[in-house]
Structure formats: structure tokens, C-alpha cells
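Removed: one protein chain of the complex. Kept in place: all other protein chains.
Labels for the chains are A and B, by order of writing; each one numbers its residues from 1.
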Amino acid sequence: MVGLSILVILIAVAITGPFVVQSPFEQFPANKLQGPSVGHLLGTDDFGRDILARIVVGAKYSLTSGILAVALGLAGGLLMGTLSGYYGGILDHLIMTVCDILLAFPSVLLAMSIVMVMQPSVYTPMIAVGLSSMPTFARLVRAQFMSLKTSSYVEAVRSSGAGDFRIIFRHLLPNSMGPIVVQATLRMGSSIMLASTLGFLGLGAQPPTPEWGSMLSSARNYIWTAPHMALAPGLAIFVTVIAVNLLGDALRDFLDPRTRDA
Amino acid sequence: MLNYAMKKIAFTVLVLFGAATISFVLLHAIPGDTAQALAGPQAAAADVENLRRALNLDAPYGEQYLNYMGNLLKGNLGHSYRSNKPVMEIVAAAWPATLQLAACSMLVAIIIGLPIGIFAAVKRGRIGDTIAMVVSFIGVSMPSFWLALLLIMLFSVKLELLPFYGIVGPTSFILPALTLGSSTAANIARLTRTSMLEILGQDYIRTARGKGLQDQRVIWLHALRNAAVPILTIIGLQFGVMLGGQVVTETVFSWPGVGRMIVDALDSRDLQIVQGGILILAFTFAVINLVTDLLYALLDPRIRY
Partner (left out) sequence: MKNRKRLLALLLSAAMALSLTACGSGTKGGQSSALSGSGGQDGETIAKELIVLAGADASTFDPHFCTDSATEIFNKNIYNGLVRFNPDMEIMPDLAKSWTVSEDGLTWTFQLRNDVVFHDGSKFNAEAVKITLERILNPDVGSPVRSSLEPIVKVEVLDEYTVALSTEAPNGSMLQRLAGPAAFIISPTALESYGSDYATHPTGTGPFKFAEWKVGEEIVLERNENYFAGPPMVEKVYFRIVPEDATRALLIQSGQADVAMRLPATEIERLRDSKNIQFVEGETVMTMYVALNNSKGVLQNVKVRQAMNYAVDKNVIVNNILDGMATVADAPISPKTWGYASTMTYEHDVEKAKALLAEAGYPDGIDLELWTPAGRYLMDVQVAENLNAQWAEANIRVKIRQWEFQSLMSEVKKGEFDMVLLGWSPSTGDADVGLFRPLHSSQFPPNSNRAFYSNPQVDKLLEDAQTEVDMEKRADLYKQAQAIIMDEAAWTFLYYPKQALAVRSNVSGIEILPTEHIILEGVRKN
């Protein structure tokens, strides 16, 4: 519940915040790299922009990156997992081999190369992270379907003459939703982190977009002169991820008390 | 068992060739042209074309792919487009740094994570458990690049205690290993706690307790041994995650490993190096998976293959 309340607050800030704070874009070069003060609660960045304003306005990117990436990964994973788990056979082998290959790639590198292949924008890292999480979801869905499809219940439905489509959408999917939702929520935290990592590596968000990862990246050059620049965006990512993770944990306990970490 | 092992090995080889193919396709889809990148932004177009011919980069992609895979079969990773050094040599020079760092981080993760997990399981439901789990939660949710910056700011900039660039001595490992190991430590702690709790709840442990064995010995001997399988699995999996996570850590700590090598080579579109790097990481990951799979089979006789 702590997680949920933090998230609600974050979303509220992301929606209303931009109307309250100073401009996150207006530059005051004469005022640059100032530490926290009354006028700038979190200090100013290397252009003299208000860091608080940038954090607040940037909230939506991190939040959407988590949701979008997971939605995409889930959609792709569901499709692959369904084909693989329900129909089995050669298709199953093929899809699972591709998944294994993709999982052998370091996730950051996979996401990096996908971002580079696409046109750069705020959304590319989200898509890249989503694509790179597909294999994980595919495996989960497959495992669920495999165990369910041989259950006597599904056998019964099948013998009553239900088609594949009906079995998948009316019976298999609803029954495997629990673990999938849990996994999706848990995955959101790491997606937010991976997306901001890409921002940190300078891929994705376009300046002057106040994406948190890219804010941290520009703070790297000032760890001597203005360490405050690195604190706020990092803390923001941290709090968001922790909120999402807490929510995921709670959800898991609620939906399926027996699920384990592994 | 032997049959199982052979199957696994064959599959690993298949995965590696798949990885080579996918990275080839992906890398050639990235905009940017190797010949142009090598010749630099100020080069005349005619010079770029001469260079492209000299490096045989004007061949159709299909032909380049077949050449590459053919060489790969012979164990040849090709030559760097930039320096003409054999990729194998460059990769082999960077690999130990990556592997050492991953091993150190794993060590850190186990040293921190395992005791915390055991402690939490023993103190189940009490305040110690809560604290341990909050700590592990923080560990999982900490963005590694931020943790790296914080560690540098505290230990190198403020306290001037620890080095934070390259490998200048054993102390060089501390900060990057902490950065890379923290989230794994947290994962290990959580998993250790869950698996121990589960096993402690099982009948035979209850029986052992009933027999009056000392509490400590019960925990250590029975529970831990039986929790070993899932813990081992997660360690194997996390090792792969670490290899991937090094891309960022190596950049921040100027670490001379494979991750940074790949990023550098990508900057100049020295695709042979990038591919060699990706392959060595995939190879490491696959071998570790293979070893865990086999160990798993050895440790837990219930597994059928």
C-alpha cells in the first residue's frame, strides 16, 4: 500500500506539477550550477534551469516508460507465448530458441542497438525496452499455458466443442492472468530503470526534454562542482522504481500467496 | 546424464550461432556506415569509396554474412576494421577484466546477500526481518549508474579513499563491484529467505527439530543445503545480468572490459569488434547457464532429463 500511495502521489505530481513549478526550459546561464536555495529548492543545472521543475515535468516520461515498455513487452510476449505454449510443436521450438538467443544478449546492449536502429525520440527507449522484455514474458505465458492446457478442465471445455480461439481467450488467458499481472508489475521497475539507463547513455530523450536518466548523464561532468545535480534525478528514479516494486510485491501476495521469487 | 549434457551443449552452440546472426542483422540495420565512420566526417566521398572497396565492405550483406559465419566456424572472429588487430586478441584482452569484475561482484553479492537472507529467515516476522527486507528492497530499486555516481562522490571525491578509474590495484575493484553487486545481493537475500522459509516449513525439518537437534545446526545443514538449488539458479541467472550491466558500470568506472569496448567500437562502427564483444558475452552467459543446468542436475536428483 505504501507503493500504491507513492505512485498515486507521483502521478498526481506528474499531472498537476507542471502547472505549479517554474519553467523547466528557460535558461539563466548567469545562475548556473547553484546549490539548493529558497528560489530553487533543488538548485539549478548547467544552464541555470530550475532542477525541481525539471524533475517534476520529467516525471511523466519515467512513469510512461514503465507502462509503455511493459505493455509492449506483454503484448508481444503474449502472442509469442500463446503460439508457443498452446500450439507447441515446431513453432514452440522455434519461438523458444529465438527467446533463448535474445536472452543471451546483455539487455542493455540489445536495447541500445534497437534504439540506434530506430529514429531517436522520447519513445524509442520505451519501445526498445519493451521489445527486449518480450522473451521473458513469452516464456512465462508459455509455461502457464502448457500447464493449463492439459488440465482436465480445459480438456472438458475442448471436448464440448470449443474452438482454439475460444479456449485461449475465454479460459486459458483469464486463468493465467494472475502470475502474468504480477510479473508485469515487477517488470515495470526494471523497465523504468533500463529506460533511464538508455537516457543516461545519451540515447533516446531529446534535449531539452527533462528525462531523469539524461539529467543524470549531464550531471556526470559536475560531480565536483555541483554534486546536487546528480542527487535529485537519481533519487527520483529510485523512488519511482521502489514504489512500483512495492506495488508489485503487494500485488503478488494478494493474487497468489504461494508464488516465489524465482 | 551424458546424453543430457550433450543435448545442452548442442543447444548452447545453436544459441551462439543465433546470437551471431541476430547481432549481424541488428548491427547492419543501425544507421551509420563503417567506411564513412573510419574515414571520418571530413573525408572526401571518393576516399570513402576506396576504403570501402579495400575493406571488402562493398560486398552484399548476404556475402558478408556468409563470410563472417564461415570464419566463425573456423574460430576466426575477423579483424578490427580500424586497427586491423585480430578481434580475438582485442576481445581476449578485455574479457578477463569483465570476468574478474563480474566474479568480484558476485562474491560481494553472495557475501552480503546470503547472510541477510538467512538472518531474515531466522528472524521471520520480527523487526530484524523487516529491516533486512527493506534493505534488500532498496538494493533492487537502486539504479546502478546512480549508485555508481554516489559511491564515487562519497568514497573518491569526498573521502579520497578509493580509486574509481580503470584497474590500478585490488582496491579498484571495490566500487565497481559494489555497484554491480548490490542488486544481485538484494535478489539473493530475498530468494534465500523465501526458499529457507519454505523448507523450514516442510515436514522433515520439523521432524529434525522434534528430534532435538540444535536450532542452528538444523538451519545450516538441512535448510541451506536444500535451498541451494534455487539459490544456485539465481546466481547463474544473475551472472548473466551482471555481464550485461557491466556496459554501464564499465563506462562510469573507465573499466577496460568488454562492455566499454563494445560501446567504443560502436561509436566508430567497428562492427567486427562489436560483434566479437557481443559473442564473447553471449558465450560466457551460455556457458554459465550450461554449467548451472548441469550442476542443478547433479545437485537435485529429482530432476529428470
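In this text, a contact is a pair of C-beta atoms (placed from the backbone, for glycine too) under 8 Å apart; a residue touches a chain by one contact, two chains touch by 3 or more.
Just so it is clear, the model here is predicted, and its values are computed rather than measured.
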Taking the full complex into account, find the residue in A:36, A:178 or A:208 that is in contact with the omitted chain.
A:208
Pick out which of B:19, B:72, B:94 or B:132 touches the chain that's been left out of the picture.
B:94
Filtering B:14, B:48 or B:294 for touch with the omitted chain leaves B:48
Identify the residues of subunit B touching the omitted chain, counting contacts across the whole complex.
30-33, 36-48, 50-55, 82-85, 90, 93-94, 156-157, 160, 164-166, 169, 251-252, 254, 256-257, 260-261, 264, 267-269
Subunit A residues touching the omitted chain (full complex)
25-27, 29-30, 32-33, 46-47, 116, 120, 202-203, 206-208, 218, 220-225
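The rule is simple: only the chains that are shown with their structure count from here on.
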CA centroids of subunit A and subunit B: separation to the nearest Å works out as 21
Listed in rising order, the residues of subunit A that touch subunit B in the complex are 97-98, 100-109, 112-114, 116-117, 189, 193, 196-197, 200-201, 213, 216, 219-220, 223-224, 227, 230, 233-234, 237-238, 241-242, 245-246, 260-262
Show which residues of subunit B lie in contact with subunit A when the two form their complex.
11, 14-16, 18-19, 22-23, 26-27, 29-31, 137-138, 140-146, 149-150, 152-153, 157, 187, 190-191, 194-195, 198, 230, 233-234, 240-241, 243-248, 251-252, 259, 262-263, 266, 278, 281-282, 285-286
